[in-house]
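Here is the structure we will look at, set down as structure tokens.
A protein chain is absent from this complex, but the other protein chains hold their places.
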């Protein structure tokens, strides 16, 4: 069942330790098959060096396990909400990557200070508020997804494939699991350089809008000219 | 004698360099066999790349060497006090891991700024005071353990398996040597992100109590649902 | 065509990941054959672990591709302008290396705080202004090169083989592609230490001029005595 997707999601998960985005089991990647409405996600709490493609868990968009012997990631309900709200995405990543998590803990969005950021993410990377006590008690993981979806309701989630959850950590997404991991790496780099940039110049301002536009559109949209075709 | 425990403690010691928690010989791990009241600890000042399972030293709870040709860790007397005071622990780690040690040198406990911290440690990680000149002269290593035990007298040392000793460094513990190392890795990550978090937002406040509760209890206690089973 | 140069430029490109100067495809190296007026450059957006010597693209000083099946780096027009303006250089590097990029994002030149800097670069490493909206819209990459060339019009580009572009990142150069990479590594180290130096002493002043002179001239010019002849 979804063997190719399981392989892709497994490989995307294995990129997290390779890019130093996870310690222990602090992260998970999923990828969806839009036709069947099923997605594949890492099992909960399994070490990356013991993870195998066949351990991946298949889940439906109600959050029910459809195949697999292990429990899916404890963040599965968040993934469900994001897949339901963002119809054009095919993969989701959650990590506690250290620099992005430091910004999340600080409760600040990451201003766009340069072209590394603008090449992939359009504008400030948002930090969404804490859930209320009621939201936590009712359904913590689900409401995390609901809150993110609510924030992006009138925004372009393709042009901003990342969010920070206050006092928690980042989620990123993309057209598939691999691109979602790519965006998680970009986010970690951007978070690191934004912090150091503020150390070097505490009064720094975001990059000029025309520079952000140029770089984002150089890589995205009909007139993109970066890369090979 | 205690061959299985020696092997476990040896392996736990070897995780310290693997997780970049030690330079040279600046760390030690022990594990206890509660039935016999004996514990196994790294020999003092031996390089990690020369360490062998059979070098482990067996010590009783009076701090006497029971087996082994080498001197036990110079911090053995601290381990003794912690094993005597914390009856539910099976392993102890001491390191000079850089981020945790930086907080210890700064004389500050580490506030709980996010869920990475709350997943493992409940509340602020404490920093205990310096020993007095008298306490140092009388019995430095023993009194370090006495001070930690005194601090935790009316607190839950299972929910807070870590402490910073002012101007010195951290101790962590767990149900066995391996879990104590796991907690040492968590502590180092949490210390790093707390520092960077304060750089990004000098006015940052601890995470809301309900979020700390949610994450701690998601992983610990009768209603935990993280992981497999 | 230019097979030896292609090999050299390929090898210089492969040094970027080895020295941790690039993530993904965020960097490019070129080298020029002054006799033919042709230069060799990395293809655009190709992963470093898939890059082969035969993928290198040959370009003329009008920016036209002369050989190769792939698109040259999207920054090719910047390289063209630098080769035209700096007649004594043989290689150019662009990266988003994290520390240098943090200074570029902060919009600050890097003061010469010590001999590591002075050994290779004479004086403050400049940070050139943002392009205007008109310059961006007219020809972004070309005008980036024009701006750098304009800045160095009355300055010694051999004694200062590096520049930061505001809100973007660094360019470095040298007598060949390999030396340009060497200077990119120096720049990254210098940028890192300058930031940390300001953390340790926010009132720090540049190194005395006579010390800068001594170190620069110990390694460069007719009376240099560092190294083997």
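For the reader, a short list of remarks on this structure follows.
Each chain carries a letter (A, B and C) given by its place in the written order, and its residues are counted from 1.
We adopt the following convention: a residue touches a chain if its C-beta (ideal position, glycine included) is under 8 Å from a C-beta of that chain, and two chains touch if they have at least 3 such contacts.
Keep in mind it's a predicted model, so treat the numbers as computed, not measured.
Partner chains of the missing chain, restricted to those shown and counted over the full complex, are B, C.
Touch with the chain that is not drawn comes from one residue among B:14, B:51, B:85 or B:195, which is B:195.
For the chain missing from the display, the contacting residue among B:36, B:105 or B:201 is B:105, taking the whole complex into account. Summary of contacts with the chain left out: across C:87, C:201 or C:223, the touching residue is C:201.
Contact between chain B and the unshown chain involves residues 23-24, 26, 43-46, 70-71, 74, 96, 98-99, 101-108, 130-131, 133, 136-137, 140, 167-169, 195, 198-199.
Summarising the interface, chain C meets the missing chain with residues 113-116, 182, 185, 189, 192-194, 196-201, 204, 207-208, 210-211, 214, 218, 225-229.
Note that only the chains that are shown with their structure count from here on.
Centroids built from CA atoms put chain C at 33 Å from chain A.
One inter-chain figure worth recording: chain B and chain C are separated by 46 Å, centre to centre, where each centre is the mean of the chain's CA atoms. Contact of a single residue of chain C with at least two other chains is seen at no position.
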